[in-house]
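Let me begin by handing over the structure; questions about it come next.
Chains shown are a subset, placed as in the full complex.
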Amino acid sequence: MPEVRTETAPHHVMLETDRCSDWLGVEVLLAEPGHAKLRMTVRPEMTNGFEILHGGMMFALADTCFAMACNDPAGDEQTITVASGADINFIKPARIGDVLVAEALPVASAGRSGVYDVVVTRDEELLAVFRGRSRTIPKP
Amino acid sequence: MPEVRTETAPHHVMLETDRCSDWLGVEVLLAEPGHAKLRMTVRPEMTNGFEILHGGMMFALADTCFAMACNDPAGDEQTITVASGADINFIKPARIGDVLVAEALPVASAGRSGVYDVVVTRDEELLAVFRGRSRTIPKP
């Protein structure tokens, strides 16, 4: 039943208004507090001059996943958690048509700061590792 | 004279085939070996759920500038230089309509590895600092 499927499909409040993730075509596979999993297919307009996925788009996928793990899927009335920075290592390139999966999990937290790891894979093969630094601030 | 202007306008061979940078709308302000400067205007489809420029798009602008500084504007027959990784610190958010400028300069090199710094500004105000790690490899 499609209605039931829609109601139980993973959903994250951030994506309702995130136009960039919409453009990226990210699909939510899992959205729990502190844990997120996304899928994205590499399109031609995401590639760079070497005909591989632009590093910025690899980063954008990981960063979106990081943001979804940092922020409650149902939203929070008081605070938002934003990225203060991140480090990424590119392991292998991705090409047009590749289906990428990003998964984010928390590593550590101290006060309102946190560290999250995101791995980006293609058929379980590791393409990039991302370590994000988060900061929780009052809702603007 | 438009012809003269076209001939002397900064140009980088990488951008001829970089479809992602085309989508980002980056404009080359300067392209010399080891030094690049780009301009990009924030569009609605680049923003995230907090209505600010998606971190991945900020990274993509910096990463494109980094790639242009790493690779000769006229191209190289033997090698290409790719990003092995990067670290970014987000200082201030950017919003729709903001005109961003990224500038990349080399910091250090050791053999075929290099380190480049990119700063992203809006009216000389610092928005992000990016430190990229490059690796020069034989042309595929």
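Read from first to last, the chains carry the letters A and B; within each, the first residue is number 1.
By our rule, a contact is a pair of C-beta atoms (placed from the backbone, for glycine too) under 8 Å apart; a residue touches a chain by one contact, two chains touch by 3 or more.
What you see is a predicted model; the values in this text were computed from it and never measured.
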Open item on the list: Counting all identical protein chains, and not just the 2 shown, how many does the complete complex contain?
Closed with: 4
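In this text, only the chains that are shown with their structure count from here on.
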TODO: List the centre-to-centre spacing of subunit A and subunit B in whole Å, with centres computed as mean CA coordinates.
DONE: 22
- [ ] Mind listing the subunit B positions that touch subunit A in their complex?
- [x] 13-24, 44-51, 54-57, 59-64, 67, 80, 82-90, 140
